[in-house]
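Below is one structure. I have some questions about it.
Missing here is one protein chain; the remaining ones are kept as they sit in the complex.
Each chain gets a letter, A and B, in the order it is written, and its residues are counted from 1.
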């Protein structure tokens, strides 16, 4: 049993954006040589999130639309008195900034349509970190 | 320290439905003989979710009502141009398709009113998988 970790450095280009990191996660699982365990995907940011779903252009637009409608930027949020990104903090709180996936027989287990995305909620940012950590054997 | 995993195969019967899998999870924890560790409950599906809450008929109806109001099926979602289940993908993205529970002294730790449910968001489906994986000692 061992633990390994890696930090992805990701540049984001839009205010709200989904960035597919599935390949990076799967490569790290392979490199780790861990056959069975948990893979944690964690964004150490209060204005980002991690979700898993299908990488289809229309659906990605739908998710961004839902985020904008659910967490409106103009809403007299109190936090906007000291910053202008309350909606992004609230969205990150509700959606969540991490996910755990199983690793079985050396493979990251996920559904066919379950890609892994960093959700930028207050971009663009020169660097967003995503920490990958695996525990297993 | 070891890891064990098991896949539950579940038939769903309705469009949106909560299926209580608490007994299956607790049985697996017992069979694993792991005394202390983490139990991951993971649905490898982009149109399902995992939640923990009370198994009370009224509350289950309330949760289904909330899902329907929060993620309406008819809403000009872009993903519906190629499929008809955008709402289910979006709900799965926001609610999340996994949960982690502690195992302490051989027992799955959960609140009295915290049962574990697979949430079918786009059923009925002949087989939905729920992967249970435990790491511990």
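Here, contacts are C-beta pairs under 8 Å (C-beta built on N, C-alpha and C of every residue); 3 or more make two chains touch, one makes a residue touch a chain.
Since we're looking at a predicted model, the values are computed, not measured.
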From B:7, B:53 or B:129, the answer for touching the chain not displayed is B:53
Missing-chain contact among A:25, A:86, A:103 or A:118 belongs to A:86
Subunit A residues touching the chain left out here are 1-3, 5, 38, 40, 42-47, 71, 77-82, 86, 89-90, 92-94, 96-98, 100, 131, 133, 135
Absent-chain interface residues of subunit B come out as 1, 36-38, 51-54, 56-59, 61-63, 66, 94-96, 99-102, 104, 109-114, 135-137
